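Missing here is one protein chain; the remaining ones are kept as they sit in the complex.
Each chain gets a letter, A, B, C, D and E, in the order it is written, and its residues are counted from 1.
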């Protein structure tokens, strides 16, 4: 399924971010484990779900143990994207206990966070099932973890927005305000963007009213972002635009409101909270003794 | 006040992590802003609170704008640790709009997350006001952001635990389980740690019952971590130990339960959720036009 | 003029690439200059054109001297994009001769290469003056110097294509061949790309015949790349498409053929040779003694 | 053959520069290929010559594919230094098409540039066949690629000059001018260099007239660089020096003039154009479907 | 034996420091070896002791050859910590001579230095055999090599002090002087430290007289450092403290004085000279031809 490939994880990026986390945690100099666990004490351990949710980040957790000691054999039990129930075993580890204990926290820190993102995403995706809308992420990600968090959104069934400021055009309220201050209309703003950015990029613009949406459409915007617009007005825009531009809704999206928004007929619903405020999913590591 | 100094921010670390975040966000190649906002359009902008909470991370946000363009003048309006009300202006920016817009997201991503951590911490600290207990953080931090998040805990009024595996000894359940498997008692485990780690470190050990706590005490542990212990049993341990070791409570700590735990007489209450699951605090950037 | 801003140089990137070049050249350990030129011998020096062309890269050259010794005062005499005649003084340097001599080669290596790119670009831009077409660059740049070379194309009057594989969609012959092998039509390929990539990106596809161009148009491609197509056939495509998609010509573009191509009515003409094979512009550094 | 070893490629350097190029090109996030080419579509591909020339850089191209996906099997068909005819297959690739397509441009960018350098060098080497002179490179290389370009010169049959400013002494016109300004003669300059630099380095000095060459010789220079000297005067110098110093010619070297210069009897002819202005050699990647 | 694990070498750190040393030494571009030793000349070589001492650093030396060429097979003959006599073979190398010669100096530079540290440590450890005291290192290590030098101290039989300023508390004379200047007593200083640093760290304080030691003890210091104190006074302190705090002696420790210090009954004797002034142990590499 090609869709899966779009936000595949680059192994080199994963290695870099995991390596930094292991150093941050002093995992190579774990004074407690070094003092208490001899290098030749071997055995099995399991990562176990302590809450229900969606699994994401297994390759990242795996990388943490591999970087500490390539003698640890790691066998995923549940696939990425699996629905977890409390008590499910997720991952099996086999080998020396010492690196398993030294890497536990870093591995879980990644796995819990990414599973938290995937879980929050999946809940929204399920809430709008049957509509044509798709859940998309935003740039409100954790600094340093954007690639991983976007991947977790994807695992959760969401769609990825532009990666960053350099690979997509999104004319936001502040851009328009600054332009208005120089007496430029929305039409002029869209034209200027069109003329100036690479021809490979679409022009997306944020509006807050029906009239602005209409002006954006007539100016030739490819995508129109309806920010914090009441559902009834969104519906008017959808009917007016009739597919001549894509429509993205944002602002005030919660598990309660999302279906109503989707049913207006917008194409995309972007939600910052799935990355910036998703609680982590509780998982723990248990030695099999 | 010396306490403030313990988790002061190292400016070089801040610069490194902010620089990485700006690159991640492509902030130096913001195609939208480059197309629409001329370099000589100047003005003022404000970071404004959209929710109540505790402010943390102003120097980090400041660094984001400075790294993009050192012509932007940034003036904090509220100090670190300030209690924010919706609508409060937090920070004033003055200079070219272009770098202000290109840096907005990165600056807010840090400021919202750190303020979220400080807010969650402060709520717990207030909940136990008047007891002798203190709120401490854990190693359940966001990979790559531990130094910043610990700082935010400190701003929120919390205390910092060991930084990582190399600078503190904490003998956890899995260490004890692995040792037991080799027929070592808690006493032997504590002695072995004492003999092996640098003499500058205290020995802390995790226990789950009164009897284990007693054995740890007699083995000479400096700090005893009471994991998921009922309040009544904690209280028994407190009375038994009588200050001969420090006592740290962990597990199942919520805004509801925290005061009851503090009133048992423990010295420290560690809470992972203040770093791993604190929702971000809503802040936004507004141009003054 | 906003257009200038699109490929502005990021000072931090410039510093990084120049710093690496200075290390590569051992400029901090110039044994000859160290032996012969005392640190207190001061004076003026000039960068002088030894050939006609277009100037690009002055800030890069400037950075080389600044990184070696911030006592050297560097005053541009000619602006970026200036048309140079043999003998023109381009840049004035004032300060200790030692760092001027140690930095000379690195500064000139950048300045000559970037001016070479700008010169080649300008010649093509002038050759198509009066048509609606624009010259655009490709990904056939020098490894490590893409940002600088794209900037030089911009200085020369060209337009920039996508920066890299992650920020633009271009379905090339090999993609189509691989897809055909799986029995996918051009229509299916375009649809699949549309469904899978971020909604902020346009879909560009490479075709070689009128029929393929027509199929691409009907499949909804935003941009159609006409590869190595005879001018007469290009003209047919232009007439058929009638602005419903942008048209980009590539392949076999020389100073002789470019005007003919532009006159077919295509929107863009991409040329790899302006970055991969532009001869450097001859410049030298002369001490004023 | 020991000569081959002098400019052998350091695999770690190659990996570093190729890795940087892959990141620059976003090859790990190729949105087009990710959308269109499933990971399990396998096959063969060939790098094919589209022009005549000399092959250089196969290990560099190889590294690009290996870094993207170590499942791609790369089999060189022609050896480094081989003479290519249009249509020759140079390299065979076997494995998943996706990484082959994502790495194509970076691999070719290196291979075309290095083959371009080798081709230009070989033409000069052949032009002076039968004389005792050797073609040497200069420091006029592409910033960041010196090691690779020197290697390509070597593959083309050229000889390498000093690597950089720290590992060889070359007293150039500007050094002499600066020294003259302090009333130092060529003799004094050579003596000062001799006294000051490590005893492991030879002293090379640039002169432009017979008299200067004679003074340099008497001052004890080990190598004399004859810059832009007419062939007849070079010949006079050669006859006068009689092997007491090495002689290097530079300036105004073209395919037309090089043999005349070599026949004067100089030992070395240095040519900047083989690295700074060699056109790339046209090569392409073709899928075998 | 758990003790061995405390200062185990992190392979990734070793690789980093060895890689940097190989680059510093230009080992990948050894012009002499490249010119004279063909890649296919194979054979054996040995590292041989030229002086008596204690061996440390074999894995580091090993890494140097492996990084240069993974065809070299390296077989340790003597284990870490072995007592060497002149003429002992320490390490066997088998493979191409070229990388063996290019890596010789870097490998020996590490091996000689670390063996020098281990040798100096072992001499002190043996001098105090039979007492309860232990030799500990200090922060007076070679910049960049602390981890390796601490490991060598461990191999020599010494104990490791805190790693650095962030993972241990040591209140030194200058801290006390600065505090006194603000009218703080030793008691207040200890209390302030106790309140401010993580509860996982012990409080160590430096004193120079019996009275200060007594005050420190009463203030609750965990460890008391007796700096440059006469043996008779140390003994008084030991008798007075009676195990209520650990005692560390420092200053004026030589091979002659160390036993007398140990016999006072202190727990630890810290010696800077074992890392900052230990002469290297003479070792050489010999080809077996």
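We adopt the following convention: contacts are C-beta pairs under 8 Å (C-beta built on N, C-alpha and C of every residue); 3 or more make two chains touch, one makes a residue touch a chain.
Here the structure is a predicted model, which means the values were calculated and not measured.
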item: Contact set of the excluded chain (shown chains only); value: B, C, D, E
item: Contact with the hidden chain (one of C:29, C:89, C:180 or C:235); value: C:29
item: Residue of E:34, E:62, E:121 or E:160 touching the missing chain in the full complex; value: E:34
item: Hidden-chain contact residue, picked from the options D:196, D:239 or D:288; value: D:196
item: Option from E:11, E:230, E:260 or E:279 whose C-beta touches the chain left out; value: E:279
item: Touching residues (missing chain, whole complex) on subunit B; value: 1-2, 5-6, 8, 10, 12-13, 163
item: Footprint left on subunit D by the chain that the document does not show; value: 2-3, 5-6, 136, 159-163, 166-170, 192, 195-202, 204, 222-223, 246, 248, 267-268
item: Residues of subunit E in contact with the chain not shown; value: 17-18, 20-21, 24-38, 41, 43, 97, 101-102, 104-106, 108-110, 112-113, 116, 139-146, 163-172, 174-175, 177-182, 189, 192-193, 195-198, 201, 273, 276-277, 279-280, 285-287, 289
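Please note the rule applied: only the chains that are shown with their structure count from here on.
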item: Chains touching both subunit A and subunit D; value: C, E
item: Pair sharing more residue contacts (C-beta pairs) when B-C is set against C-D; value: C-D
item: Cα-superposition angle relating the copies subunit E and subunit C, to nearest 5°; value: 180
item: Far-end chain from subunit B, centres as C-alpha averages; value: D
item: Separation of mean Cα positions, subunit E and subunit D [Å, integer]; value: 46
item: Multi-partner residues of subunit B (each touching 2 or more other chains); value: 28-29, 31, 34-38, 163, 166-170, 192, 196-198, 201
item: Chain contact topology (line, ring, star, complete or other); value: other
item: Those chain pairs that satisfy the touch definition; value: A-B, A-C, A-D, A-E, B-C, B-E, C-D, D-E
